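Every protein chain except one is present and positioned as in the full complex.
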Amino acid sequence: MAETMNSSLPLLILLSPLIGFFINGVIMPLVYRGFAKTPANTAGGIATFFIGLSFVMALIVFVTLKGDSSHDPSLVINCFEWFNFGGLNIPFELRIDKLSGLLVMIITGIGTLIHLYSISYMHEEECVGRYFSYLNLFCFNMLLLVMGNNLALLFFGWEGVGLCSYLLIGFWYSDTEKANAGKKAFIVNRIGDLGFLIGMFLLFRELGTLSLTGISELLHNPEVVARITPSATLICLSLFVGATGKSAQLPLYVWLPDAMSGPTPVSALIHAATMVTAGVYMIARLNPLFELSPVALSVVAHVGAITALFAGTIAIAQTDIKKVLAYSTVSQLGFMFLACGVGAYQTAVFHLMTHAFFKALLFLGSGSVIHACSGEQDMTKMGNLKKYLPHTHLTMLIGSLAISGIPFFSGFFSKDEILYSAIALPNGISYLFIIGVLTAALTALYTGRMMALTFYGTERLSHDVKHHLHESPALMTFPLYVLAFLAAAGGFLGVPHLLGDYLGHMPHFLSHWLDPVVPTKHMPLMAVKLPLHEAVVMIGSSVIAIVSYFAGVKLFSKVMFITDLIPGIAPLQKLLSNKYYVDELYDKIVVTPVRKIAEFSSGIVDKYVFDGAVNGVGRGVKWVSSGLRVIQTGDIQTYGIMMMLGILLTIFFIFKVFI
Amino acid sequence: MTNDLLVQYLAAFLFIMGTLVVILRRDTIMVLMGIELLLNAANLSLVGFSNSSHMIEGQMQVFFVITIAAAESAIGLSILVNLYRNFGSIKTEMATTLKG
Amino acid sequence: MDSTSTILSWIIFTPLIFALLALVSPSFMETRLRTLTLIQTLVSAVLGIILYLQFDGASAQMQLVQFVPWLPDWGINYRLGIDGISLPLVMLTAFISPLAILGTWPHGELKKEKFFVALIMALQAGMYGTFLATDMFLFYFFWEVVLIPMFFMIGIWGGKDRIYATVKFFLYTMVGSLLMLVAIFWLIHSSTEFFGQPTASLAQLSEMKFAFDGSSLSSVFSSPQTYLFLAFALAFVIKVPMVPFHTWLPDAHVQAPTVGSVFLAAVLLKLGTYGLMRIAIPMFPQAAYYFSTMFIILGVIGIIYGAFCALSQTDFKKLVAYSSVSHMGYIMVGLFSFQKVAIAGSLYQMINHGISAGGLFMIVGFLYERLHTRNLNEFGGLAKIVPLMAIGFMIVTLSSVALPGSNGFVGEFPILLGAFQVHPMLVLFAGTGVILGAIYALKAYQMVMLGPQTTSHDVSHLHDLDGKEITAMVVLALFVFGIGFFPKTFFGKSDATLENYGTTLIEKSGNP
Amino acid sequence: MNLLEIFPLTSLTSDELFSLFPFFVLSFGAVVALLVGTHKTKGRGFAFLASFGCLFYSMIVGAAKLFANDINLLHGTLEMNSYSRSLNLILMLISMISIVVTYGQDKKEGLLPEVYSLILFATVGMMLMVSTSHLLFMFIALEIMSLPIYVLVAMRRTSRFSSEAGMKYFILGGLSSAFLLYGGALIFGATGSFDLLTISNRVAETQPSLIYYIGLGLITVAMLFKVGAFPFHGWLPDVYQGAATNVTGFMSAGVKLTAFMAFAKISQHLVYNETVAGLHWFHSFIWFIAAASMIYGNFVAISQTGLKRMLSYSTIAHTGYLLLGLMVLRRGVEDSRALILYLFFYALANLGAFAVISVFEEKNQKDLTLDQIAGIGSKHPILSTLFTIFLLSMAGIPLTSGFIGKYGLFSTAVNAGEIPLVVIAVLTSVVSVYYYLRVIVYLFMKEPTSEMATYQRLKGPTIAALISALATLEFGLFPKAIISFVRMFAR
Partner (left out) sequence: MLSPVIVILASISAILAVMMLVSKNAVTSALALLGILIMTAGIYGLIGEHLVATIQLVVYAGAIMVLFVFSIMLLNLNKLEPAFGLKPMVFMGVTAVGLLIGGVLMKALYSHFTIHHANRVMGPFSQENVKSLGGNSKVLSFALFSQYYISFEVISLALLTALVGAVVLAKRKID
């Protein structure tokens, strides 16, 4: 099915950000004699140009890709041979099919917007050149991740984006906190990556190839399927460990909230729109493999659902606007995994897309807010910004409505579909559905709270903040509006049947379009009394969403915490605002032991055991030596006696033989 | 028990005695005498053997051994004199500056 | 085989010629000595390139062989040759040397510089010789010769505890190599029985089969192959160094002058793994296969243990030294996994570790030259002041944490992939080294470059890399990413040899 | 019957005369040196020239007649064949080097001009000893070798150490030579002959009586004493330390080589003689002695601070290695090649090392301590480098002839299946590496101390050291020539 077109466009899509990276990272410093010297506009302009360029090219490719649900016109181009020895053959192959094409669009598109946004957001920072080169490098790696036609290449991008997020989170490295956050992100990701590696190794052992095309072809072959089914669970689980690392699921989500210490556009691009969804992409991509292991799938589903709820609860008690968004990201990702887990891969991808739209929007909006409040992130010090930041308010409102799943905004369709598939699908489980609904409610609630604390209610701004307060420039609001439009309208790519029929719109457009790559599971309930069920779910969820959203807005325009309403749950509040003490827990059970072991092994083992043995031998020799030299008394009689004993020895040796 | 055996016994005994003198006595002059005794014992045994098997090699060697003994004692005594000059004594236990 | 080409001899002896030049150089040359060394290393590098061009990647045989009778009575001859295994290592030596000279020369005046220079050159000669020798005796000869310059380098130009370190280094290696000598006697002796007359040619020696019976422990320890293998292996793993024989390394590294450290880390350690790959494993395959699990376990222990030790170091150089222990562990794992992929990976890892460790030591050298301390706690926030150094440091760090796209990945990925096919659990443990490696590497980077600016030194006037250092780092970076993206281009000429090596080894080892 | 028939008065053929020529020349030279040495002021110089000239001349003659036909005078009293001739050549070379070392050293140490003639006498004794296969003539030769050396050792007459050393060496030496004599007597009693060849044939015919073995044991003891093996080593460190350094060099090179060659000859004929039953005791005895010597010598050398004393202990250790070479001997001389090589290379290294030491010694000094040479490498790089070369050669590191020697010796031993002993040797030689290295460390890596030794400006020793160093390196890098030479004569 994958006919190879000899078009180098995908390669150019991939390379153009890399070129941008080189220009900003190498050439500009040479031109301007120094790293901090590149003007913000120049650097930003270059970076934006190149990512925009690849967006355009992606658009062209994407257009050529459109086709009906029947077949998948995927481009596979082989650039050069990366590894080839000892039976391990990894060509540097790029693949653009509908799935990766969609993600490429998202990445480049949102990427471009965020680059634009960054130009004015970062303009008074120093070393903007560094910033933009990192951004470009990130785009390169992300594109490689989604375009690589080989798990090893995917891993290449996988680690590459990890590196970039490390660099970008630690962009303001002179602050130890921020630097640590970057380190934490990298290391936690590494833990996941080990799982990914092991998964790859297992897969290679079973299939002897890592090429995606190869895998999917092999998995069409029944006896291969039969052979690897037993080990499928192990493979999928270890790959999923990688996913939990990259996509911030339990138990490895801890890095994402800290990652918020990076510049806000970075959070928008990396930690909301693109990188964190890599795990979802990977699972969707390997769905034939995951299909082989119900166990793994249910694990994915459960982890997703639990994470969603867990993060949602935390989000509701946060006061830092970006932290709220971060936790909401975690929980939304949980939703996606829930979808994957129940086998609704398309729905997951759908939600991935819509989430990319509205979460990027929200982040950028919050960035604009922070920008306006001259770096203030604490919502308790905001309030009633509506009248100062009209554009920001408007766009963010749309975003919040979208995320809360208010009907006919994008989030509504995708989330609703996920919930629906959570019960409708064969391996859907009802209590996961319940969790999903709860989470949806929570989402609406904390989003409303966020909006309320930020834009409505009483004004709590400190004086000088208020003094500098200003709406962001057009360069920042423009992307907001674009994203707002997408967030509002994006959902119509996946209208459910129920409405789809009425709206005269081709229902589940996206899903059908993705079919060839990510096949639909037929929904058993769909046949009989389908409308009823769907209607129930839809109406129920939308009601819940609306109610809790407005509840959130209303309540929290007056107070800041639930405790102010229900004082009884103060401990709970404390627990939540401390994020269940997970960081402290990890510090106890992981970080401290590692440090202890390290000190032990170098301080005790190396010094006293290994080195001790070596020096001990030396000391022993010296000791023996000083003992032996005693017999050299210098008195001739001693020597004579020694000779005499020698003779005795000789005679003894002689007689040992003869007598 | 024959003369030859007796002579050999005597030689052996003298040899051991000589060894003991060399090892046990603590003044160099005695030690030198001990060495002479040793050589003499060896001579005795040589002559005894050669005589008992009707040969003359032994006796011939004895001439040379005696000469050597003379030379050796000459050198020995001069060394002894030298030692006496340096240490003011010929006790072997005096001369134990080199040790360890 | 008759002497067809002399280029190998040229490669070995060029440094020696220059060394003599340096020794007899008149006093006014004293200031030019560094240039002389640079010229020498560049000449060697050029010779290396010529060699690379002359080498025929399609054949798995020893090439460019040279044969000069030396001690024919004892079957000992001056045999040189090169194949796909030694080629990359020779190239590594040829390229690291000029970089080391460029990057790590102490700025201040060096005492007895003449001898220092001569020793550096002699050291190179020894290393080339070891890689190129195809005669057991010659190999041992060079193997020992390498010790002497290093001994003096550490002992005369080293740090505070240099004497302890250098004596330890020398003796430790000596123990192993003398036992190896006994084994060599045994080999050559049995070659006398096998071929009629004694021979020390590696090619011929490896034709001999030694009895090995792996049925029971007693039978294993009653078969000669076991002892031969263990004798050789001991000598080599001490050099590698494999835990628990590693303790000489941190001391030697910490005390050695930076050039010394670079050579030690980049090339000298590879002598050990090269020996394993060239002699210990292929000549005694069954014994090697029998003990492979043990060695892999030790390798894994080395990986993890080294990483942990590195984690708690505050002395930057010690940290890098322990990271070497950890990285060499991968090579052990790869070599003893008896998997083609892993063996190839090990060879690549040798080169890559040479590059990354060399680079790291250069960074240490830069810092030490400028601040005269190696204590990580006394650095911090330097990235603002010395951005170039920060970039270089970042690049070598990436290479050392084996990020895809850097050379490190090209080595570690195949090793782990290959070893996983036979020892999944062990590789799982080895994999934790990947995490720990990231931890200590980033820790070091952060403690030096990131965070608030250090107060224990006045770093405001700190000058960034100068031209030579930049050149060194740039070339290094080119290698890091070049190998990372296009391994085929760099290692293509080894494929035939590796393929052949793996096949024969696997069938000889009785490996199912 | 007529005595003339029994003892025919044969006259020497020209061959025989020529092969005795070196002995004549050397004895003559000794006397000349003695006479010219009496010159008031330039006595030493003249004596040096005379002895050097004679040595040189006799070496030329010896070399010229190296492969003349073998002769055997008076049933093995003198066996001149290419083997013994070459050994003589080596011995003459050694004594030439030590004469060069002595030149300059003698004035410093106040040695009388007679020292040269004494060295020549000793040389003649050595040459006779390696050329004879007649037990009692061996005794005489031994005495002719030892008597001058007793004197040489005691010759620093104003030094207590020297006279003490002389006394010790004389007494114990006399004891040991008495053992040799009595052992010879017993063997004679058992077999009725002094000629080694005859003895071994007789022994092969009829199982000898016990006194034969005891005699052999006594001779072994005497030989082990001369080579300084473990329980009989007592004299060695003291004598080496007490004697004038040039004499020490001469002893460690010449006496050792001679004694070992004699010992090798004896054991080849009387022990490693497949036809003789029940001589395993000898093998196991030597095994024990060798191991003990290696361990003792190397371990004790570690805790020495005096260079001469340290080197003398290392000599004991090397004796152990050499015994290893002795154990692999068989009847005939083929296997003695490795032994000869090792002895020769070791002699070179020792001569050189002691020469360098003598350059830095004060008059009548007890020993040169490590502290005295600390940091001398920066002051006298050339000499220190030479010394380093010698030490490395003793340690058996490649580039030096010591490595070739060790290689040959150990590989021969391994071929003979002495692997355990070789392993012991190897492990102990690691210990030896430690103390050799320590000297190098002191030379180059320590800071100079206040009592740093002063350079005595002695031409002779410096030249000698240079020559031996060159030889060491030459044979270390291109051993082909010397090995095939040894192979040629040890046919």
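The chains carry the letters A, B, C and D, assigned in the order they are written, with residues numbered from 1 in each.
We take it that a residue touches a chain if its C-beta (ideal position, glycine included) is under 8 Å from a C-beta of that chain, and two chains touch if they have at least 3 such contacts.
These numbers come from a predicted model, not from an experiment.
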Please identify which of the visible chains the hidden chain touches across the whole complex. A, B, D
Identified contact with the non-displayed chain, of D:92, D:147 or D:341: D:147
Quickly run down the residues of chain D that touch the omitted chain. 1, 3-4, 6-10, 27, 30-31, 34, 73-74, 77-78, 110, 112, 114, 117-118, 121, 124-125, 128, 137, 140-141, 143-144, 147-148, 150-151, 154-155, 157-158, 166, 189-193, 202, 206, 208-211, 214
List the chain A residues touching the unshown chain? 637, 641, 644-645, 647-648, 651, 655
For chain B, which residues lie in contact with the unshown chain of the complex? 1-10, 12-21, 23-27, 29-30, 32-33, 36-37, 40, 43-44, 47-48, 50-57, 59-60, 62-64, 66-75, 77-82, 84, 90-91, 93
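Here is the rule we use: only the chains that are shown with their structure count from here on.
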When A-C and A-B are ranked by contacting C-beta pairs, first place goes to A-C
Report, in whole Å, the distance between the mean C-alpha point of chain A and the mean C-alpha point of chain D. 80
Can you list the residues of chain B that touch 2 or more other chains? 19, 22, 92, 95-100
Junction residues of chain C - those touching two or more other chains: none
Which positions of chain D touch chain C when the two form their complex? 378, 381, 392, 397-399, 403, 407-408, 410-411, 413-415, 419, 422-423, 426-427, 429-430, 433-434, 437-438, 440-441, 444-446, 478-480, 483-484, 487
Applying the document's contact rule, which stretches of chain A touch chain D when the two form their complex? 618, 621-622, 624-626, 628-629, 632, 634, 636, 638-640, 642-643, 645-647, 649-651, 653-654, 656-658
In the complex, chain A touches chain B at residues 629, 632-637, 640-641, 643-644
